[in-house]
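The complex appears here minus one protein chain, its other protein chains still in place.
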Amino acid sequence: MSRLDVEKLTVRFGGLTAVENVDASVASREIYSIIGPNGAGKTTVFNAITGIYEPTTGKIEFGGRDLARPFTWKVGLAAALVGLATGIAAALFAVNVDALWRATIRRNYAGPGATFSPSAAWADVGNYWRGQLALEPIRGGRWAIRTADARRTLAFAPNRAEAEKLRERYQELIAVAHYERKPNHLRSTTYIDGLVLKSRAGKVLDRFDTEEDLQLALARYEGIYRESAARRRNAWLALIAGIIAGAAGTLTVWSRARRTPEVIARAGIARTFQNIRLFRNMTVLDNVLVAMDRQLKGGVVRMALQTPGIRRQERDACSSATKLLDFVGLADRRHVLAKNLPYGDQRRLEIARALATQPQLVLLDEPAAGMNPAESLELNTLIEAIRGRGHTVMLIEHHMSVVMGISDRIAVLEYGRKIAEGTPEAIRANLKVIAAYLGSEEVT
Amino acid sequence: MNKRQPAPRSLTAQLDRLPQWPLYLGILLLYPLLVYPEKVLFQWTEISVGMQLTYIFIYAILALGLNVVVGYTGILHLGIAAFFGIGAYITGILTVPAYPFGIGFVGSLICASLGAALAGLLLGAPTLRLRGDYVAIVTLGFGEVTRFSLRNLEEITAGMRGLNPIPPPTLPAFLATPLSWLGIQNDWALDYRLFYYLALGLLLVVILLLRNLERSRLGRAWVAIREDELAATCMGINAARVKLSAFALGCGLAGMAGCLYATALTSTAGPDAFDFSRSVIMLCCVILGGLGSLRGTLLGVLLLIGFDNVAAPALDGFLQRANINPDDNPWLTFSNWKLMCFGLALILMMRFRPEGLLPSRQVEAELHSEAQLHREGASI
Partner (left out) sequence: MTPALLLAQTADIDAWQAFWQYALIGLTNGALIALVALGYTMVYGIIELINFAHGDVFMLGAFLALTLIGAMGLEQAGAVQLWLGIGLLFVVVPLFCAVLNVTIDRAVYKPLRNAPKLAPLVSAIGVSFVLMNVGLLWHGAADKHFPDLVSRQNLLGENAAIEFSYKDLLVIGMTVPIMIALTGFVKGTRLGKAMRATAQDPVAATLMGINADRVIAVTFAIGGALAGAASVIYGLYINTVGYQMGFTNGLYAFTAAVLGGIGNIPGAVLGGLVIGLARSFGSAYVGERWTSALVFVILIAILIFRPNGLLGARTREKV
């Protein structure tokens, strides 16, 4: 059964094609090597498999499925929630959160000792939204009638009852002004009687000396109406824009993180790097423990409190990490900082770290680089042992002793294309491969 | 593994190896109870050193929060002051008598920490995936936006004046009597010592929790991301989530410090108390002490905030009393050289001792293991 299927993989950087139409199919518990001259695109294949690069075209399947994060209802819900939150924040800003605070909190709370009714505050949210005129106490026990956002003061009243009455009158004036100032509107006789403004019930609201004064007053009241209408309109716009922007942003970020290395690693593919990338300032043991992160449980709170369960788990992790280090022969070095290990040990630590993620497939990128013949012979045994533990191994290597000694199958890349694939014997006899390595004039 | 026989040590060497923190903790615990040193220091400097120590504890919490973000995880956070401010203002809004909430100290402490952490989450979630330098500029920008917002939302934050008076915490009744035996008055305004012990206690709790986290799976993941983010993600670490956790935790601690600060000051101070230079001073503390090192961060705070809050004003006071500077020449006021001192401290530290005064466990282990390697090399 095939573990990993790479189909027609192409990776381009700008105009440069690093890998073109490469197919590879790695069977379970196989050792599959990729060889080829430098710059043939071997590491790029690894990077594409492990999600560091996104394939330009082509398909990579692991155990018969695409590893990219699927779109689930959770992603949709998250996008919707973020959108809603952004929208509400934008809308709050658009209605002027500062004035809203004044309308709901300050106006409903006189100071220490006074009572505060949340329901009244909530009602004032509605009043603010509708643009209802507000009453504010001022010095000397008097009251001011102001617009909801307190930017304009319309009138003063000596006491609360009087203020309520005035507010009602101004409220009606605003309604009348809004009605009368509609574009192409013929002046109604219900509300305007000569130079007098009346309510629908016929009550006199205001009298004027000249027509001009009347028009000015209407314009002023209409202005107040328009301001609150504009606030509502802006709030709706901000809400919608915020929802769209927030949801689109979440989805954009999500789509960029669909096939990240961590998704691949969690699915069971681990790797080492050509230029060793250990956590240099951490100890050997910690390097392995980091890779075991996925197997450890427990939330922040339990970790902060170091509950007995967490401690037990930590001890178990340490002992299994030590076993793994023993496997690669580094157990007695486990408290040394990674960067202080000799080169060959660093390579072996990288392998141990990769194995610690409990992968099904291990990608080894030039594990024998910089090793002497004796060391690379040891490496052969180690790789065989890794396979013996049940892992599938994919290998990039230049040391032919390693490649030819342990590989089940070998693929040869040149200039980003696969030129041959087969058993070590077949590859050794392949003319194209010989040409690629030694150079030949009769290459077709 | 093979165990080596520990080399025999002399008595002094063994004394050196004893942990020193109980000594420092003892001094800090006893200092306010022995009234005499405070009096002497006050006569010298005209500054209540005990009160300033309280602020140092608070800033230490702030710096420890920043250390989680910058030191462990390696995210350059240039806007920590904003979260400090958010914590202070949440406390202000929830406790001042001008507003109807009045939930008291404990509630506001929780709300301030959670609120600042939430703000950190909201900022971090979309931006922590960006390149490191971009994150630096985004946090810096957020710091400025927060400061301007605090200034502009005058109805809520009282603009430049800040919210006040913030009521002091209430002491549980059963503590009043034992405290009176120690000679501590149950009045937060008159006796600095109540707040001193409160801040010290919270600081100790924070240190303890951070030590635990440092040694847990999460702490390892933070450091792994600092060391090599790509390799960490290839090992299955969800970098975005781990970075976000560090960011939120750091910001939450900053919010907690903000709550303490506002309560100690009985006012949120103005928005300008939470500007960029506050962020940079905290960054200086962390870097001076040693990135990623708890002890180092504490030392850094003690040195720099001590300098800023105690030494600099004391020196200014001396200069004034000595009448060296009768016509108020700005060149002769010590506080006018403060920026220069912080700037030079940063430059020189980076040049000559980038690992800080008290480097972290990892760097320490490095020196240790190098010696060990030499020994091993010699024995082969």
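Note that the chains take the letters A and B in the order they are written out, and that residue 1 is the start of every chain.
Criterion: a contact is a pair of C-beta atoms (placed from the backbone, for glycine too) under 8 Å apart; a residue touches a chain by one contact, two chains touch by 3 or more.
Computed from a prediction, not measured in an experiment: that's the story for all the values here.
Engineer: Please identify which of the visible chains the hidden chain touches across the whole complex.
Structural biologist: Taken over the complete structure, the missing chain's partners among displayed chains are A, B.
Engineer: Based on the whole complex, identify which of B:M51, B:V138 or B:A314 touches the chain you can't see.
Structural biologist: In the full complex, the listed residue that touches the missing chain is B:V138.
Engineer: Given the contact definition stated above, which residue among A:T252, A:N372 or A:T423 touches the chain not shown here?
Structural biologist: Answering carefully, the residue with contact to the hidden chain is A:T252.
Engineer: Quick one: which of A:Q274, A:S320 or A:N380 touches the chain that's been left out?
Structural biologist: A:Q274
Engineer: Which residues does subunit A use to touch the chain missing from this display?
Structural biologist: On the subunit A side, contact with the omitted chain comes from 13, 43, 47, 52-53, 212, 215-216, 219, 245, 248-249, 252-253, 256, 273-275.
Engineer: Name, in rising order, the residues on subunit B that touch the hidden chain in the full complex.
Structural biologist: 74, 76, 126-127, 129-134, 136-138, 140-142, 144-145, 148-149, 151-152, 230, 276-277, 280, 283, 287, 291, 330-331, 336-340, 342-347, 349-351, 354
Throughout what follows, only the chains that are shown with their structure count from here on.
Engineer: Measuring from the mean C-alpha position of subunit A to the mean C-alpha position of subunit B, what distance in angstrom results?
Structural biologist: 29
Engineer: Subunit B touches which residues of subunit A in the complex?
Structural biologist: Of all residues in subunit A, those touching subunit B are 50, 52, 85, 97-99, 101-102, 105-106, 108-109, 111-112, 114, 116, 249, 253, 256-257, 260-262, 264-266, 270-271, 273, 277-283, 286, 289-291, 293-294, 296, 298, 300, 303-306, 310, 314, 331-332, 334-337, 339-340, 353-354, 356-357.
Engineer: Considering the complex alone, what residue numbers of subunit B touch subunit A?
Structural biologist: 1-2, 97-100, 122, 126, 129, 152-156, 209, 212-213, 215-221, 223-224, 227-228, 230-240, 245, 249, 362-363, 365-366, 369-370, 372-373
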